[in-house]
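Every protein chain of the complex appears in place save one, which is left out.
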Amino acid sequence: MANKHTTRPITTGTSVVGLVYDGGVLLAADTLLSYGSMAKSFNTPRMVSIADRVLLGASGEYSDFQEIVSRVEALALAETTQSMESVYDERTLSAKSLWNYLRAVMYQKRSKMNPFWNDLVVAGFENDAPFLGVIDKLGTTLQENLVATGFGGYLAMPLLREKWRPDLSEGEARALLEDCMKVLFYRDCRASARIQLAKVTKDTCIISEPYELDHSNGWNAPSMQRAVGDLDGDGGW
Amino acid sequence: MSQKNREGEVLTGTTILALPFEGGVVVCADSRTSTGTYVANRVSDKLVQLSDYIYCCRSGSAADTQALTDYVHYYLSQWSLDTGRIPTVKTAAHLMRRLIYQNKDQLQAGVIVAGWDPVHGGSVYTITLGGSCLELPFATGGSGSIFIAGLLDAEFSNGMDMAEARNLAKKACSHAMCRDGSSGGVIRTVVISADGVDRDYTPGNDLPFGPVAVW
């Protein structure tokens, strides 16, 4: 029997959401890994910093993501070790070249009928401008001001489109992404309220520690508290 | 042909777990190995030593996991010979991950790699069917693990001592053996710490929990 490879994901992570704001790029993803419908790990980051000003985030099969990260890290290391410049000139991988490289990798894999089962988000800051791009499991690339993979494509994208402006401040950008993550937590069975934010600007590239979204105001509307299953109710669903 | 069982395959439909404590880890497993619904071995040992201070808990195909642990044992010996050191659990987990990931279509193996090393102390890694490698606060695996997820979430804590960890491991294992038809037999545990390894055997008539006692 011919090899089937990754035609079904096993250990998965869900959406990655990101946007360009005034002065940088902000990404968000939760830290839940699912094993089928079972929550396997609550604290596993799906966004990594690859080089000085480059972030890579992924949804989909986690083992494929680990493989991609180790390949890319080897590439970033080679960029330094293969350099014939002086020890002072550090060559690093740029976000755009990483994005292009990953397109080639993803396309090659899917053309061998053995895709990496991931949708990838690449963010960076170079030439005084923010960069944000996606690569899907077929090797399709998009460069956008707004990105959302997985369930986020359905649930977060409309919110982002409605609220996004190019001059969004960092605080507004963060609030918008947290809103998206909250909706995903409510409506995606594979999402959790434990999330991370990641930021690239001209000066920094940081990934936050995982933290819990505050959803205390999301369960108390009278329409939610009203019991509808009693005999005098409408039965509800 | 990844997900379908090969005919006549000997499977360790299993309960395995690894719990860390102050200064080490305890690994634990039931002992049932089955072909279909027939118990092929009722006292099997699913805890395999990879190096002096590292153990692997096996679940999935018996043949696959035996081959894998043989390879990792060999690579770790080579690593120790090269470096003159005790291997780290991280290295062992990485080797296992690579083998499983690169051969994921041919293999049915989900394992836990746990142990002690001088660099990180006690640590626990789980490598899933697809070859994802996760370092976790504690790990469970095999068909029985789903029955004890809630119990362990409630009762596991980070500051346990060795006796508490081993008792909890045995308690959880016995609960899984009670509810999972593919787990059963005896409980084997190994405590791994800087002091070495300590094996323990709990016969099937002396489990911490069993259906006889209740209902």
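Just so it is clear, A and B label the chains in written order, and each chain counts residues from 1 on its own.
Rule of thumb we're sticking to: a residue touches a chain if its C-beta (ideal position, glycine included) is under 8 Å from a C-beta of that chain, and two chains touch if they have at least 3 such contacts.
Simple rule for what comes next: contacts and distances are computed from a predicted model.
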item	value
Chain left out of the displayed complex - its UniProt protein name, from "Proteasome subunit alpha type", "E2 ubiquitin-conjugating enzyme", "Ribosomal protein S13" or "60S ribosome subunit biogenesis protein NIP7"	"Proteasome subunit alpha type"
For the chain not depicted, the shown chains it touches	A, B
Touching residue (missing chain; options B:T91, B:Q108, B:S132 or B:S145)	B:T91
Contact with the hidden chain (one of A:A78, A:L138 or A:A175)	A:A78
Positions on chain A where the hidden chain makes contact	70, 74, 77-78, 80-89
Missing-partner contacts on chain B, residue numbers	75, 79, 82-83, 85, 88, 90-91, 93-95, 97-98, 119
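Following the convention adopted for this analysis, only the chains that are shown with their structure count from here on.
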item	value
Centroid distance [mean C-alpha coordinates] between chain B and chain A, Å	32
Complex contacts: residues of chain A adjacent to chain B	1, 3-6, 8-11, 33, 35, 38, 40-41, 44, 61-63, 66-67
Residue ranges of chain B touching chain A (in the complex, touch as defined)	1-3, 97, 101, 104-105, 128-134, 136, 146, 149
